[in-house]
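Structure first, commentary second.
Take a look at chain A:
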Amino acid sequence: PEVVEGPGFMPECFAPWSADTKYFQWEAKEPPYKIALVNGFVGNIWRIQMIQTAKAFAEQDEIAPLIEEFKIVSTGTDAAAQLGAIEDFINQGYDAIITIAVSPTGFDRVIRLADRNNVVLVPFDNVLDTDKVMMVNEDQRAMGEMSANWLIEHVGNSGKILEVRGVPGNSVDRDRHEAFREIMEADGNDFEIIEVVGNWAPGDSQKVTADAISVHGQFDGIYTQGGTNGSVQALMDAGHPFVPVAGEAENGYRKQIAKHSDEGLKGLSFGQSPGLVAISMKAAIEALQGNKLPQLISVPVPVVDYTSIKDGENFWSELPDDFFTPNEFPPCGVNITAPEIMAKTKDDVK
Partner candidate 1 sequence: MSLRIEPPILIGLVFIALILATGTAYTMVTQGTATFISPPYLLQQLHFGAFLGITAAGMMMVILLGHIDLSVPWTLAASAMVGTAVGGVAGDFTALGVGLAVGLINGIGVAVLRVPSMIFTLGVNTVLLGLMVMLTGGFAPQNAATPLMTFLGSLRTYGVPHSVVVWALVSASLIFVLNRTPLGRYMYAIGNEEAAAYLSGVRTRLVIIAAFMICSLCAAVAGLCLAGYSARAFQAMGDQYLLPSIAAVVLGGTNILGGQGKYSGTVVGVVLIVLLQSMLSVMQMDEAYRQMIYGAVIILMLLIYSRGRAQTA
Partner candidate 2 sequence: MEDGAMAAEPAYLEMRGISKNYGGVHALTDVDFAARRGSIHAVLGENGAGKSTLIKIVSGVVAPTRGTMSLDGAPATFGSPLEANAAGIVCIFQELSLMPDLSVADNISITDPPRNRLGLIDTRAQRRRAEELLARVGCEDIDPRERLKNLPLSRRQMVEIAKALGRNPKLLILDEATSALTSADVKKVYSILHALREEGLCLLYISHRMHEIEELADTASVFRNGRHIATFAKGAHSDDEIVQMMIGRDWSNVFPKKPERTAAPEPALEVSNLNWAPTLKRLSLSVGKGEIVGIGGLDGQGQRELLLALFGVLRGVSGSIKVNGAPVAIGSPAAAKRPENAIALIPEDRKTEGLLLPMSVAENITIAALPWLTKGLVIDRSAEAEKIREMVARMQIKVGDLDAPVATLSGGNQQKVVIAKWLLTGARIILLNDPTRGIDVGTKQEIYQLLRSLAAEGAAILFYTTDYDELIGCCDRVLILYDGAIVRELAGTEITETNIVASSLNLPGEGAAA
């Protein structure tokens, strides 16, 4: 793509990451397009929800005519297979490829190939450590900072905090953790932070939280990167009094907040949305039509806390716990609510 000056197309949807984010423009192609989504691992609900959202979005009235073929493959946690799949789709003559990168590095080769073949490559969620490709994400550091600030607000400037981290070695874990620590450990604060690894999985989070409680006694606040409902479950099992918790956007966690906020479970729930996939697809389609877009598109972090939580709006008491609540982004025309995706395909399968 060509690097161009801003402002870009539909800025209310495709917001640049920062003021110095550059803009890309591709030669316009005639629709309809062939688009592929190269997912990595599939065995968790976030990914499944993401795939469902992608399928639903591709079938929306305004999008469907623009797409000739939409293909989704999942390659597992194997980087070579993911790179291979992307390259394969480039070779097959696809126009755009959306992907959740298995690794933040190592995409140089497919980026080169995509550029040679004028293919729009859009990593999202787990993005790459490069500025040569258009990407869509929420600000992970912002989530860490937000959690820290919120905890300070509700706990005060000192106390014992439990930090439950995500998958070791992952850049999202690193970003959230570092931003969180920077604020918590800034001058004027005096926190004792106990750190355990919960792998973003509810089971793991629950186990390490329970362990930490039994060894370290009482905490004044908790920050869990993922599997938050597990951490809260551990709190309740241990008979630990409810304390402020900053965590992810699992439906189960929001149910817990709704139920126990008056008992002291003041909760902050921010989330990485599976709906990012729809914005990424939309970005790809706009780019193929020749529109200018920021290199790094920032999607606002959907966040609620115990004061703003509402059944049927930002969580659903009848849906499963692992369901990720935030899914819609009205400024982008992405209006697929969580219950919709599930309901829709249920009919599909029949």
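The candidate set was assembled so that all candidates are chains of the complex that A comes from, given by their letters.
In this section, a residue touches a chain if its C-beta (ideal position, glycine included) is under 8 Å from a C-beta of that chain, and two chains touch if they have at least 3 such contacts; residues count from 1.
Quick caveat: nothing in here was measured; it's all calculated off a predicted structure.
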| query | In the complex, chain A is touched by which of the candidates 1 or 2? | reply | 1
| message | Please output the residues of chain A touching candidate 1 within their complex, sorted ascending. | response | 42-45, 48, 51-52, 168-169, 194-197, 201-204, 206-208, 210-212, 214-217, 229-230, 233, 237, 252, 319-323, 342-343, 345-346, 348-349
